[in-house]
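Here is the structure we will look at, set down as structure tokens.
Missing here: one protein chain of the complex. Every other protein chain is in place.
And now, chain A:
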Amino acid sequence: MNAFLLYTVQGLAAGSFYALAALGLAIIFGVLGVVNFAHGACYMLGAIVAAVLQDLIGLSFWPALIVVPILLFLFGVIIERLFVSRLTELDPLYNFLLTFGLSLLLVDLIKRQYGVSGLPYTRPEILSGQLSLGSIHLPTYQVFVFIFSLVICGLVWLLMTRTRIGMIVRASTEKSDLTRALGVNVKAWVTPVFGFGIALAGLAGVLAAPFRAITADMGSSFIIILFAVVVIGGLGSIVGAVVAGFLVGLVEAYGQAYAPQLSQIVIFVLMALVILIRPAGLFGREENA
């Protein structure tokens, strides 16, 4: 029983990284129609920047949770202005190739600068050790990661459903032309939305820093699972990305625990099943797909 509970917490913690990053991916796809292949690299950048700032100026974990996403937001804005915006009018394939190339470039630049062995990271003392609830011990950091990302996902959901900004973003996601016709300047929102999506990937990276190897390659396998998450949740669906993120985390953990030989493929079997039954994903609508 205790082990099952542990697997669940571990699955939810792993799912937190997927949920946050997939949320960013979904928002970017929704508003810009761009499949950001560099999202894994941005997740990696989040972790690297956190580690580098800790080394250089002693920036600890808590301020990094705010500072790093802001830096990644600015990075996203620059990338959107310099490159992505020039290609949005063209076939989506162009931006796919652009972000794919960008991701290769970022990974190799980081390798060149910081090597491949990875960087050290010290996490705050308060998040070390175990939470004890009677006879049950849960790793503090994983519980924190789950709760923290749940809160962030909730905030993003509120932002999207309860504010004017969110309304505009959702409207332009669903009926871009009509929104424009109603006098909303959709273009003005494109750049900050791209930056916001990148910032979410960066935030996932900061959360991963104390817990995973901080290397240039850490985003490469992550992005593959991430696309499975987005497909399962429904491309462009915000709720779908979050639900599917946690779901995939759990499936992965249970797979590793109870059917280790299949742990690599269960996620993709799930993805295939979802596509067969609901081609637009769990929360996607046919017209968006």
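Definition applied: contacts are C-beta pairs under 8 Å (C-beta built on N, C-alpha and C of every residue); 3 or more make two chains touch, one makes a residue touch a chain; residues count from 1.
Keep this in mind: contacts and distances are computed from a predicted model.
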TODO: Select, from "Biotin attachment protein", "Chitooligosaccharide deacetylase", "ABC transporter substrate-binding protein" or "cytochrome-c oxidase", the UniProt-recorded name of the complex's unshown chain.
DONE: "ABC transporter substrate-binding protein"
Task: Option touching the unshown chain, where A:L6, A:L87 or A:V184 are the choices - done: A:L6
Task: Selected from A:I66, A:V116, A:L158 or A:L182 as touching the chain missing from the view - done: A:V116
TODO: Would you mind spotting which of A:Q142, A:T173, A:T191 or A:S237 touches the chain that isn't drawn?
DONE: A:Q142
Task: Option touching the unshown chain, where A:G24, A:P210 or A:G281 are the choices - done: A:P210
Open item on the list: By the contact criterion defined above, which parts of chain A meet the unshown chain? Give residue numbers in ascending order.
Closed with: 3, 6-7, 10-11, 13-14, 108, 111, 115-122, 129-130, 137, 139, 141-142, 210-213, 215, 217-218, 221-222, 252-253, 256-257, 260-261, 263-264
